[in-house]
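Only a single protein chain was left out; the remaining protein chains are all shown in position.
In order of appearance the chains are A and B, and numbering begins at 1 in each one.
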Amino acid sequence: MGEAIAFYTLAALILGFAVLVITARNTVHSVLFLVANFLFVAALYVLLGAQFLAVIQVIVYAGGIVVLYLFVVMLVNLKRPPEAHRDRRRKAGLGLAFSLVILAEVVAIAVFGLVQPAHLAAPKAPLPPEAADNVQQVGWALYTQYLVPFEVASMLLLVAMVGAIVLARREL
Amino acid sequence: MIDLIVLPLIKIVFVLTGVLITVMYLVLLERKVQAWVQARLGPMRVGPHGVLQPIADVVKLFVKEDVTPARAEKWVFTAAPIIVLVPALIAFAVIPFGPEVNLFGRPVPLYITDLNVGLLYIVSVAAIGVYGIILGGWASNSKYPLLGSLRSSAQLISYELAVTLTFVSVILAAGSLSMVEIVEAQRNNGIWFAFVQPVALFIYFVGALAETNRNPFDLPEAESELVAGFHTEYSGMRFALFFLAEYTNMIVVSAVATTLFFGGWLRPFPNVEWLSFLGLVPPWIWFTLKTFALLYLFLWIRATLPRYRYDQLMQLGWKWLIPLAIANIIVTAAVKVVLGS
Partner (left out) sequence: MEPDAGRSMFDTDELVINMGPQHPATHGVLRVVLKLDGEKVVDADVVLGDLHRGVEKLTENRDWTQIVLLTDRLDYVASAAANLAYVETVEKLMSIEVPRRARYVRTILAELQRLASHLVWLGSHAMDIGAITVFLYCLRERELILDLFEEYCGARLTYNSMRIGGLPQDVPSGWLPKVLRYCDVQEEKLVEYETLLTQNRIWLQRTRGIGAITGEAAIAVGLCGPSLRGSGVPRDVRKDEPYAAYDEIPFDIAIGSNGDTYDRYLVRLEEMRQSIGIIRRAVEGLPEGPVMAKVPRLIKPPAGETYHANESPKGEIGFFIASDGRSTSPYRLRVRPPSFCNLQALPQLVRGHLVADVIAIIGTIDIVLGEVDR
């Protein structure tokens, strides 16, 4: 009961802030709503018993990435909208295409879940007996079953980092 | 019911009052220590040797006019000091001041909670505090605060990396993320982690100086360059909140250092039998003593060193501390594997 109340309150707050993010006129305000949004998502993780994930969500998204957003928003000249946004038809077309893709994805997930509920519920890999707490579970999953995606992701981040430095340095 | 709500509430009230009073007197201590170093007397007027000076300061800050600059972003301007202060205060939730004690026949642990990700919780809470600084500078709608807040947030983010990396090596040594278990691990090993991880301690301490904007890394508020940095436009109570947050953060980093490296509430040499008379002093007093010894180091450094330049600070952080911290993790992990097998 209490859990349900907490879940629906959090969900409502998350959705509410998400709407505020895209409706706020001041970009800095919308970044702030995004932070609030992330914090409530972290609270949702806590509710699911995934404290590790919640804390990482706060450190990485709220603490790191959005701070960089804020830098960009505060420093870059945003008074002039980019060209693409002036063409109303093109904007509408893009928006429609994106929403269709996302809708299709959501439907696919729902259908998949209905067809094969057992597959989703089953644990992916046998956990070692001592991996009782959250951190150990995440670590175990990352370094056994998801090792390749994990390493690919780290390569991707490295490439992005080098790219950013190359772009930012005026003289190399 | 009592264990779920009443006890935690009482503890929270105790910790908050304790922290706020400590902050007030930490400010006085800082002024006194600096004065002694600099061949002065420091505050002497309010009360004997100025002991009531903090109260006078608080009254002054409360009754001062609270100016909002005309073109400031009003809501953000008001929210910024609160966003800085709240994370600093809630970090105390996981700091263990002592072990379980018996009060009125009921076991009461001397910490508010023991999260199994306690250390990461502190990192995440610190990450939120950065927002207050950025927003304070931005909302003032003035150039010096903006420059100050950019410097400050860049500094905080860079040094947070180094500090978090030192946490990793402590976690490797302790085998847990929980603050209480880290202290227990030091009891079981019979040695403070300061001696196991001296490099991590050094990096942590330098990083802590930078994260709390203390000399020699007090660039965000380098008064000789940026007037007062991000809080140039703040006055009265809102300024007091920033001030409070800075000193609260100092206490937080000192308390974390005590917990991670100096055995938390444990007496010195917890496993040496003939020193057991030291155990007569209650654990929380040991904790407070260690924390204040570290705080004193902060004040001492401030009175001694000049200030780094911004780019030098970044270089120190990125080119020295972070590589050193990574190397330290690798060595720690290697040693652990070798000793473990």
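The criterion applied here is as follows: a residue touches a chain if its C-beta (ideal position, glycine included) is under 8 Å from a C-beta of that chain, and two chains touch if they have at least 3 such contacts.
Keep in mind that what you see is a predicted model, and the values were worked out from it rather than measured.
A.B. asks: May I ask which residue of B:17, B:188, B:271 or B:304 touches the chain that does not appear here?
C.D. replies: In the full complex, the listed residue that touches the missing chain is B:304.
A.B. asks: Which of these, B:4, B:39 or B:338, touches the one chain of the complex that we don't see?
C.D. replies: B:39
A.B. asks: For review purposes, identify every residue of subunit B that touches the missing chain, sorted by number.
C.D. replies: Against the left-out chain, subunit B lists 34, 37-40, 143-144, 147, 215-216, 218-219, 222-227, 302-312.
Everything below uses one rule, namely that only the chains that are shown with their structure count from here on.
A.B. asks: Rounded to a whole Å, what is the gap between the Cα centroids of subunit A and subunit B?
C.D. replies: 30
A.B. asks: Would you tell me which residues of subunit B are touching subunit A in their complex?
C.D. replies: Residues in contact with subunit A: 73, 76, 115-117, 120-121, 123-128, 130-131, 134-135, 138, 146, 150, 153, 157, 160, 177.
A.B. asks: Tell me, which parts of subunit A touch subunit B in their complex?
C.D. replies: Contacts found on subunit A: 26, 28-29, 32, 35, 39, 51-52, 55-56, 58-59, 62-64, 67, 70-71, 74-75, 133-135.
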